[in-house]
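I am attaching a structure below and will ask some questions about it afterwards.
As you look at this complex, bear in mind that one protein chain is not there, while each of the others sits in place.
We call the chains A and B, going by the order they appear; numbering starts again at 1 in every chain.
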Amino acid sequence: MQQTRTMELGTGLFALLGIAALFFLTTQTTGNKDFDADETFTVEARFDNVGSLKPRAPVSISGVTIGRVTNIVFDKESLEAVVTFVIDSQYDQIPDDSDASILTAGLLGSQYVGLQAGGSEFYLEDGSEILFTQSAVVLENIIGKFLIGGSGDDEETE
Amino acid sequence: MLRAPRGDRLGPLRNRSRTLPDNLIEVRDVDFSRGDRPIFSNLNLTIERGDVTAIMGPSGTGKTTLLQLITRQLSPDRGQIIVDGVDIATLSQSELYELRKRFGVLFQHGALLTDMSVFENVAFPIREHTRLPNSLVRQVVLTKLHAVGLRGAADLMPAQLSGGMARRVALARAIAMDPDILLYDEPFVGLDPISMGVIVKLVGEISDALDITSIVVSHDVHDVSAVADYCYVIADGDVAAAGTPAELKAASSELVNQFMHGLPDGPVGFHYDAPDYHEQLLGKRSERA
Partner (left out) sequence: MFRDIYVTFYQFLSTFGAMCLFFLRLLQHTPGVLVKRFGLVSYQIYNAGALSIVIIMVSGLFVGGVLGLQAYSNLERFNAEDTTGIFAGFALIKEIGPVITALLFAGRAGTALASEIGLMKATDQLSAMEMMAINPLSYVAVPRFLGGVISMPLLTAVFTTVGLLGAHLVAVELLGVDVGAYWQQLQSALDMEDVREGIIKSVVFGVVASLLAVWEGYNSIPTAEGVGRATTRTVVITAIAVLVFDFMITAWIL
């Protein structure tokens, strides 16, 4: 009898510990950057250069992740990169003249799409295109220009 | 005595066995080999219902193998084994398990399950095969343990038992489901004289009281003779002699004579097969020189 008690207690403790650890691992070690929304809408943007942006990269506004890049293709006609991304439907009041830039998280971090809110009274919705974009900063270009003596300012928006 | 649900099925068989003694187990023309080593060739023997039959023979002649063949833990290379009129090779897995419920086996060293108490060991087959309420299981188990004189040891673990006690518990477990056939695999090996006496007494008592057909595999001539109705002596893969213990003792065959009286040399040589002694010794010397 005593033995079954010990066994039950041990098993219970073990299962509890294991499940708590699993919970800890799944919730505490992964960042909340893992964007996961039920309803989203799709937005498009065109860039001269996307740098090393990859699908699944986060889309953020004011530093808050609100969406995720779903697709990056090269448009043969306009010779631009077309980046498609989804945004959580609850953020349906982002002005449609907001601009999108490809930024780098930290000095060597991965790249993400950052939105800068504009002042329009119309909002982004499914199928909208962001017109104002800023390409990825390519380190080699900056260094190259720096060596020649120019400043990097002429690589601007469309 | 409590009979498990299959009582009805067995009723007619039992009656028939009293009026008309027939062969419960028949081994027909059986060949069996382990790897390249032949164990049996053309073995024939029959076990009569209600008897205590002894299977004897020098060690290494496959007596235990014979028990495994009869219960289809092994299958023969050739020949048939017929239990109660059915060729056991034709049984499906579930039919085989049904048949095995009619067997009780006492293993050489008891083979008690080490992780449960004596009581639980005896209760194990009952709990697995019936849905009796706990109170009834308890009664049956205590009855069986009482029959082997170990009711007081019910709460011990197998590791706490002596060899003789373990075998008695195993015997209680073997008769827990009221089998028709009890197989004893070397029940007397490695026991002190008192424990041995107890087991011999139990084999006889159980066989008589429960009307069970028993097969005792042993090489202990003296003790087996005390309980057996009929004996088979197996040697060289075949039955070397058969008869009642008294007949065998009087047998003229050299081998049976050697075996029954425990003579060190005879047809079963003292020396393992070897080249000539002198030749081997001298031969080696001459090689080196």
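Convention: a residue touches a chain if its C-beta (ideal position, glycine included) is under 8 Å from a C-beta of that chain, and two chains touch if they have at least 3 such contacts.
Fair warning: this is a prediction, and the values are worked out from it, not measured in the lab.
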Exercise. Kindly state which of the options A:Met7, A:Val73, A:Ala117 or A:Ile142 is in contact with the chain not pictured.
Key: A:Met7
Quiz prompt | From B:Thr53, B:Thr71 or B:Ser225, residue that would touch the chain that is not displayed | solution = B:Thr71
Exercise. Mind listing the chain B residues that contact the chain we can't see here?
Key: 71, 73, 97-98, 100-101, 103, 105, 107-109, 111-114, 124-125, 128-129, 170, 173, 177
Quiz item: Considering the entire assembly, which residues of chain A contact the chain that has been omitted?
Solution: 7, 10-11, 13-15, 17-19, 21-22, 24-26, 28-34, 105
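Criterion: only the chains that are shown with their structure count from here on.
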Quiz prompt | Whole-Å gap between the CA centroids of chain A and chain B | solution = 76
